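Just below is one structure, and these are the notes that go with it.
Just one protein chain is left out here, and the rest sit where they should.
Just so it is clear, A and B label the chains in written order, and each chain counts residues from 1 on its own.
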């Protein structure tokens, strides 16, 4: 997949790596350690990977310096390239091989751009995209085919909106963000109160907006609702996976990781650096402290203190949850002792 | 955020409220009780809010009449406006400050409207929207940018379809409905049977439709599949949050509330006035009785009688679920007594 072939020595120079092995190996593609063959470069990021190196058919590996001495290696046949971080060096190579996603230059003639929108000369707007009045862009933005942006939105520099995203009126996206296909930003929050006449429900208008910081990624099909008065906020550097739901007035901190299909209830606050697994539900009006982590599939109904790991449905500190799971494992295996009188009481 | 400033006396008149405090306070924005400052109007909807009033920096509060005497108030400095319902009065103000979502008038020249579709003179159709043959609209409808409506659909009066909604052929939407961005109505139900030749699966065609009543709201990214023969039905006044999935042939009653990311299995019936929390799964072919409520994160596998509260995975009446949770809490805290013989049996 690398268009240009490298020798092992050329790669070592490119990556500023220490080379252990022949300088003239021909390297032509990237591969996982158990999938590649002759000509493949792989990476060794953990002791587990280091152990697998001797059985790999790859010709060369990027190795994190800390694993240099854990990797059993014969330098007469294959090459190790010792780098600070195998992950980062591999990412450098991935950027070289990954084809840019297709995009037209300039504004496609079928796009509908309001005359009062402020595009930069380098803004790329795909076929059929719609940009509303007074919406402004920083430099270096790409708006994919079929994206709809409402009125008075602000899009920062170097931000990419993949096809079919929707950003409703008055929302803000920061710099260097990527919204994957079909992200839906700025729908009304889900708020209803009983009608004064006692007959059905009355909609609570949502006058707030959504404010997304810098370096945020949002996955395909995720939804973020606008706030009632103050905005729903996503902090800098936070990464959100596919089909995540962020309700109105949530405040999500910086550098959080939120995995697929998780939902955060309205007005909940999530601190910086929080990690949340997939398919987690977080109740409304609670707070998840900075640096905490929530296991996949959990249902969080109470505030989580900073730095704690929680797990389970209902979620509790993971030491408790693991004790619960161990107990239930015994129940499943029928290893719990019968308590006296059990037999009589069940009759 | 209120464009026009009000005095406390003007607001009292506007809302038909009893004013306790100075008539000449200048009020210029709406705010939550713990977020606003001088010039802010907030609302007191519960005893909890009433307690917080003395520490609030807001200048005025809308107070539900039932809480008038619970609210510790010094009328020399700040104003209370006593109303029947603080929520409803606040909504009245929210409607005044919420900017209308941007929409063009008339049919945008890039919209593709089949010549046999029946629009009203006031139908607003956004850029790139597509409307199929013989689809009809009531008065006062707005079709957002990039919406796709198939053939022979019926859309009632005063209904709004936000950008990128899809409504497939022969579906019906009632009056005064709002579909938030990216709602997908009328995909085929998920039905397959083993092929007669024993080789793979055969698709069950779905000839039914989707029928959505009046005053229904559906959140961003939700999906409602068409029925096999009879339609999938959503009753009047029901409110559906984001990323909810309603399978083929469900019949959802009136005035239900279904929170985000919940899924209802095929041919399940849900009575009137049912409340379902977020991330709930409801099995196919069961029935949830009128007026019942299902807690967030539950997995409902059996019929739920009318008026009951159920909870948990698997779901059971909430008194049972709470007992289960209390038991598991003890397990987590390692507070369960060791039963005799436990030690021996685990070896």
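Throughout what follows, a contact is a pair of C-beta atoms (placed from the backbone, for glycine too) under 8 Å apart; a residue touches a chain by one contact, two chains touch by 3 or more.
Note that the structure is predicted; figures quoted are calculated from it, not measured.
Check A:28, A:70 or A:88 against the missing chain and you find that the one touching it is A:88. From the set A:21, A:219, A:266 or A:289, the residue in touch with the chain omitted from the display is A:219, counting the whole complex. Touching the missing chain, out of B:78, B:102, B:124 or B:164, is residue B:164. In the full complex, chain A makes contact with the omitted chain through residues 1, 30-32, 35, 84-85, 87-88, 91, 94-95, 97-99, 101-102, 108, 110, 126-128, 144-146, 162-164, 178, 180-182, 215, 217, 219-221, 237, 239, 241-243, 255, 257, 259-261, 278-279, 296-297, 313, 325, 328-329, 331-334, 336, 339-342, 345-346.
Taking the complete complex into account, residues 110, 112, 128, 130, 132-133, 146, 148, 150-151, 164, 166, 168-170, 182, 184, 186-188, 190, 192-196, 200-207, 221, 223, 225, 228-230, 243, 245, 247, 261, 263, 265, 279, 281, 283, 299, 301, 313-314, 316-317, 320-321, 323-324, 327, 330, 335-340 of chain B touch the chain not shown.
As a working rule, only the chains that are shown with their structure count from here on.
Inter-chain spacing, taken between the CA centroids of chain A and chain B, is 26 Å.
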